[in-house]
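Everything on this sheet refers to the single structure shown next.
After this line comes subunit A, so read on.
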Amino acid sequence: MSYFADVAALARKDLRLELRARDTLPAMLLFVLSTLVVFHFALPTGADEVAAQGLLWVALVFTALLGLARAWAPEREGGALEGLVLAPSDRSAIWLGKTAAVFVFLVLIELVALPAFAVFFSPIQAEGVVGVLLANIGICAVGTLLAAMAAASRTRELILPLLFLPLAIPLVVGGVGASVSTDPGRYLLFLGLYDAVFAILCWASFEYVVSE
Partner candidate 1 sequence: MSQADYVVAAYGIVFVTLLVYVAIIAAKLSRLERETGELAELARRRRADG
Partner candidate 2 sequence: MLSFWVAPEDADQGISQRIFYFHVPIALTAYACFGWGAWKALRLLWTREERYDLESYVAVHQGTIFGALTLATGSIWAKASWGHWWVWDSNQLVLFLVLFLFYSAYFMLRFSIEEGPRRANVSAVYALFGVALIPVSFFAIRLAEDFIHPTTFTREGPQMTGTMFFAFCVSWLAISLVAYTLYRVELLGKRLDGNLRELREALSGVGLTEPPGAQVPALPGPERGS
């Protein structure tokens, strides 16, 4: 199963890099906390508790964007992406490894952000947390691929949000629905569907995004 060995190696490399550099994670952490505070001031009094749940998702999506913008930075700066692409391993493994690493980053952030949200605003049910995890998969899968596309473009970080947000809308719907609806199962199922469809699409098309 050398494919998964490759994936694991790539993911581990990214985690180790971040552990050493410690630039992206703290920034994302601070960003999400600051955003939550801004939301407190942005919500007028008497605003729904439900509205606050929605804002959590806004915070998560934009924090993820922040992290995704830097996702391919190590490869870009070192010129390593070309090297990886030429390597004998399946190119989709590069995507999978990177996605896994970004997923871990996001979960680490959420370990702080979700409790913070619960303390600042309102508690989150179990379904909400499951929703967050499922949506994470979608965010990381699609985001990593789009970030690779953005890396090929002149405008880089500028274009990533434009590419990402329309695709993130269904995730937000699923996530918010899982948190506030009386029937969260439907939304969780939908999130799973999104993940399945787009993960497969990303996995299959990544090699075209990075090659000539």
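Everything that follows uses one rule, which is that contacts are C-beta pairs under 8 Å (C-beta built on N, C-alpha and C of every residue); 3 or more make two chains touch, one makes a residue touch a chain; residues count from 1.
Criterion applied: all candidates are chains of the complex that A comes from, given by their letters.
Just so you know, these numbers come straight off a predicted model, no measurement behind them.
What touches subunit A in this complex, out of the candidates 1 or 2, is 2.
Taken together, the subunit A residues at the contact with candidate 2 in this complex read 50, 142, 145, 149-150, 152-155, 159, 162-163, 165-167, 169-170, 173-174, 176-177, 180-181, 186-187, 190, 193-194, 197-198, 201, 205, 208-209, 211-212.
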